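One protein chain is absent from this view; the other protein chains keep their places.
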């Protein structure tokens, strides 16, 4: 039996918060410290994000699975709904709320750490069909990766692998790879390097949803038994039985 | 019994496509964002490539082995042809076609993500005997690495190791280490940072073939039993029997 | 039975010394070699620190646990005091003295390697409530990470994970993540990139203590059985019985 939902949700909240803190905070530091080269700023931002993401999955994985991403949670629910291996519908809603709330909180925490007002709407417009295509690719790759690792019993590699994928996709996608609806919302309340204008958010969310759907199709082709191990995504979590051991 | 060939080929297609997307896309981003230092551009390109390559091997390895490289597939066929451990001749041809098709598709995908025309012939001439020597070294090292890991039962390290080798060889070889015939062809259709003029492609392919031959010789010296484990390159893949477990 | 305390203390001394040598030394090299971009300096400093920290935990872990940090040792004592799994009170005092002494020695060693006077008080004022908030976050995350890994039997990942967390937190916290009382004291005697003015030290120590308390609360929520494995933090160490095997 899984751990109590509030406890898992608190892990999703805190993990997503710290992820956004890492993304936003390192972006602020990068623009302040490397003012003359945007590429160097993105390199600093990407390295910090990849390393933090790996550490956060290690911290929160055994508690909640460390989805930290509503699209991962949604696919987990979708794939596992028949076999009863993944999130329940109630779990999914709770996870998503916790993740979005965490993401906004994380942006605020980054602001407070850097002496900025708690939140400011971003004015960075991000759009155009090519950026949306990039979000589809980044999200699909991320979702396929975590379910492929679970299906093949290699979740020990998940923390590093997820960090690596996102760190790389910051560079090879034109959108700098948000790939996460909660993080996208959280990045709307920061008018700094990592921000996204609220008007650009719906397009990104739609593209990420399309990426999730594409991932489900890809998994059906490459990992048709992925549903069996939906419970091990991103990493296997403790149950009430195993926790006390 | 191995998984059906079309399914494995689709994995090689998609994996090689995303590899070239990562190489080309990060190169485009690097030149746009760090216009004043070519070294910084290459550093950004190398880090993104190394991380993406590791993640892609994790995704596609259990399906097709994640060769993503006709020279790896060719050596796999060559070494395993007597023991029946590696690709069959038919597998090899199919893999190579899928990899080359994927590579071209990946370049197109990168272009579309960055708002460029789907494809443009590269005008970057890359040649001279010293660059070809570099390709021999880069390819030989890569092939020896993956077969050495399989022979010694350490394929769990292959995703990171292959990424590390390529990421390093971007720097220590004068050719920036293409080391992959399919990727070389795919990079001919992009007139961006990672491109290679079509006229330079044959020389690179010949050098990579020489690197593959050199690798076979080196393996005979250092890993004479490499043929026994050709089926585990780059990482062991599922069979029809193991998939459903 | 644990290894003799003087031997463990010598490992904590040397490990913390080399950690501070890495932090301070790479900071000196970075400012000398990259004089025109502070961000690039911090990137060089962060990468060197993360890699050195991982290697040092591997070296000293089996001897003393490789705490290298009085806040980690203090939480280890606190959590394990009832179950008898962690440091004893006497261990804690000895560890902390060794760590602080090592940290100062490490700064001196860095100075000597770079041809500077043995020690100079730092004049870099670091303060303000937002920087102290950053230290709370950085320290709490570090402590939760190492106890979470021990609780879930994944200490093999601890060297890389601790390096990753600190390397990332250099960027996403405004304080550049000291997160370690001993290292903070050691960095007070170097008037170079990594230095902290003595007057700023007490605030940082208080924030780190708050981070430790916050970590204990977080562990109670997410890893209530963390006390059981306090003896395996940061990595399991040898005992008199296992050493000779």
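Letters are used for the chains, namely A, B and C, taken in the order the chains are written, and counting of residues starts over at 1 for each.
We take it that contacts are C-beta pairs under 8 Å (C-beta built on N, C-alpha and C of every residue); 3 or more make two chains touch, one makes a residue touch a chain.
All figures in this text were calculated on a predicted structure; none of them were measured in a lab.
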Original post:
Which chains here touch the chain that is missing from view?
Top reply: B, C
Original post:
Hey, which of C:86, C:141 or C:159 is the one touching the hidden chain?
Top reply: C:159
**OP:** Would you mind spotting which of B:58, B:161, B:182 or B:201 touches the chain that isn't drawn?
**Re:** B:161
Original post:
Taking the full complex into account, what residues of subunit B touch the chain not shown?
Top reply: 37-40, 42-43, 46-47, 50, 128, 130-131, 133-134, 137, 141, 144-145, 148-149, 151-152, 154, 157, 160-161, 164-165, 167-175, 218, 221-225
**OP:** Could you list which residues of subunit C touch the chain missing from the display?
**Re:** 7, 10-11, 14, 18, 21-26, 29-30, 32-37, 40-41, 43-45, 47-49, 51-52, 54-55, 58-63, 109-110, 112-115, 156, 159-160, 163, 238, 243-244
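Heads up, the rule we're going with is that only the chains that are shown with their structure count from here on.
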Original post:
Once subunit A is fitted to subunit C on CA atoms, what angle does the rotation have, in steps of 5 degrees?
Top reply: 90
Original post:
Which chain is the middle one, judged by CA centres?
Top reply: A
Subject >> Inter-chain centre distance, subunit B versus subunit C - centres from mean C-alpha coordinates, in Å >> reply: 40
Original post:
Which whole number of Å gives the spacing of the CA centres of subunit A and subunit B?
Top reply: 28
**OP:** Spell out, as numbers or ranges, the residues of subunit C touching 2 or more other chains.
**Re:** none
